[in-house]
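Quick one: the structure is below, and I'll ask about it shortly.
What you see is part of a larger complex, with each chain still in position.
The first chain written gets the first letter, and so on, giving A and B; residue counts start at 1 in each chain.
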Amino acid sequence: MTKIECILRPGRLEEVKDALGKFGIHGMTVSQVLGCGLQKGRTEVYRGREYSINLLPKVKVEIVVRDDQVNEIVKVISEAARTGEIGDGKIFTYRIDNAIRIRTGEQGDDAI
Amino acid sequence: MIWRSERLKRLLYLVPLMVLAMPACALADEPSIDTGDTTFILLSAALVWIMTPGLALFYGGMVRRKNVLSTIMHSFIIICLVSVQWVLIGYTLAFGPDHGHLVGDLSWLGLKDVGQTPNADYAATIPHLVFMVFQLMFAIITAALITGSFAERMRFPAFLAFSLLWTTIVYDPLAHWVWGVDGWLRNLGALDFAGGTVVHISSGVSGLVAALVLGRRRGYGSEPLLPHNLPMTVLGAALLWFGWFGFNAGSALAANGLAASAFVVTNTAAAAAALAWVIVEWMHHGKPTVLGAASGCVAGLVAITPAAGFVTPLPAVLIGLVAGAVCYLAVAVLKPRLGYDDALDVFGVHGVGGTWGALATGLFATTAVNPAGADGLFYGNAGQLWIQLVGVAASWALAAVGTYVILRVVSLFCKLRAPADEEEQGLDISQHGEDGYADMVLGAPAGNGTVGLSGV
């Protein structure tokens, strides 16, 4: 099994979820993160003092899938998440050793 | 507000007393100020003032987290803007000596001649300045109400220009029509105790027009645009209700039985409307919601506003129940069907609720409550309903046309709507460079070098 970990713009989450849903993928885990990279930060001003904010809000989506699905799913996500502007985010993939469904104790591909 | 002569009458009774006590004639001037009434209206003004920060929270909790500050800022800046405008020119346009039954003239520019002694035309027992500042609070909240319709997408400079023009060109004349001495709707006999037409219809209809002109928010209909902080919204609704006691009871302009009656029906109608909204929603969607209760009470407060000084408690229950149900339907059924994006339902609550209230006044008003008022349809005077209709229609027309024209004119000089990426990023950061809730270390002070000497 492989974990696909994506860092996305918050505004694209809905699209990515839709696209994955159409592809038949429903299981995923989502969290709020802050990202820093090429994308320019912003300036905030509080009582006349400027602060440069370089950690920007992003959304992390983690999906564990069968190894043979990885390429397609990465494509689906990329397309749904792309705006073409700097800051669209990254997808990281890595193999995992096992998955267990707590409810049933099923393991491996059956568990996801 | 109704310009009642009771106080005058009371003063008349006092005349013989004063004649008996000749040396007391020096009294003739000052005693016309009643400390009880003055206290009542001054503190009512403070109560109406707090309604606008209340509105800021009511609205602020209903938008997404990234727009909370820009939404709050709308109301807050309007407090400041209209406070200055009113002192300089607004008050004289609205309440200054009549000019063609349409608007006040400029005699009271910069509050010239508006002083510490009463103006008996408006309120004989309180300093003229008290009446002026009480009215100011109405001007503030009205302009602020509109901002709910264009929340989450209007550019700040355009908002500033619009609000300043709107209060000057729409609100001030409308207030004159209904409440100014010799205003044409006042002369006609239209009843509007505390601002059903002037405040609620005008803001509600203007909100609808603004929502249509600005267009829908990105994601409207496809993404969930959910309230980010409902406790904040409830707190806002509570401050609105609290302040509304000053709004409606204060409109009696004296601490008397009429004020008491207005206070009671205000509370009753708000409560009934909240119950109605919650129950209708419960039947319709299976859950009684907190946002429904908060919205419902506001709908009831809106509807009772024009009627507050004319109706008894039992009709107030009815006015509230209908307001809750009808505004719910406007917001939950009518709006999605028509597809306009009045973000925080200014039209659904204030436009619809205000219209219902103005008409209900024509149904339930009774001179038993207020001899200076009139009877409504159910008390045998069908004509009043007709007069109310004229008032409603005139307010709709002025608000709709005025708002449309102002927005078009402003858009010639300044883009109305934030560009897509700024809307996406949120107006707090794009318009104000601030984050509502910065709860993590996110960056660094720019220009580190600036922290200098210091000492001790």
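By definition in this document, a residue touches a chain if its C-beta (ideal position, glycine included) is under 8 Å from a C-beta of that chain, and two chains touch if they have at least 3 such contacts.
Small disclaimer: the values here were computed from a predicted structure and weren't measured.
J.: Indicate the composition of the complete complex by giving a copy number for each shown chain label.
T.: A x3, B x3
Criterion: only the chains that are shown with their structure count from here on.
J.: Between subunit A and subunit B, what is the separation of their C-alpha centroids in Å?
T.: Measuring from centre to centre gives 46 Å for this pair.
J.: Taking the complex as given, what residues does subunit A use to touch subunit B?
T.: 11, 14, 34, 41-46, 49-55
J.: For subunit B, which residues count as touching subunit A in their complex?
T.: Residues of subunit B touching subunit A: 219, 222-223, 424, 429, 433-435, 438, 440, 442-447.
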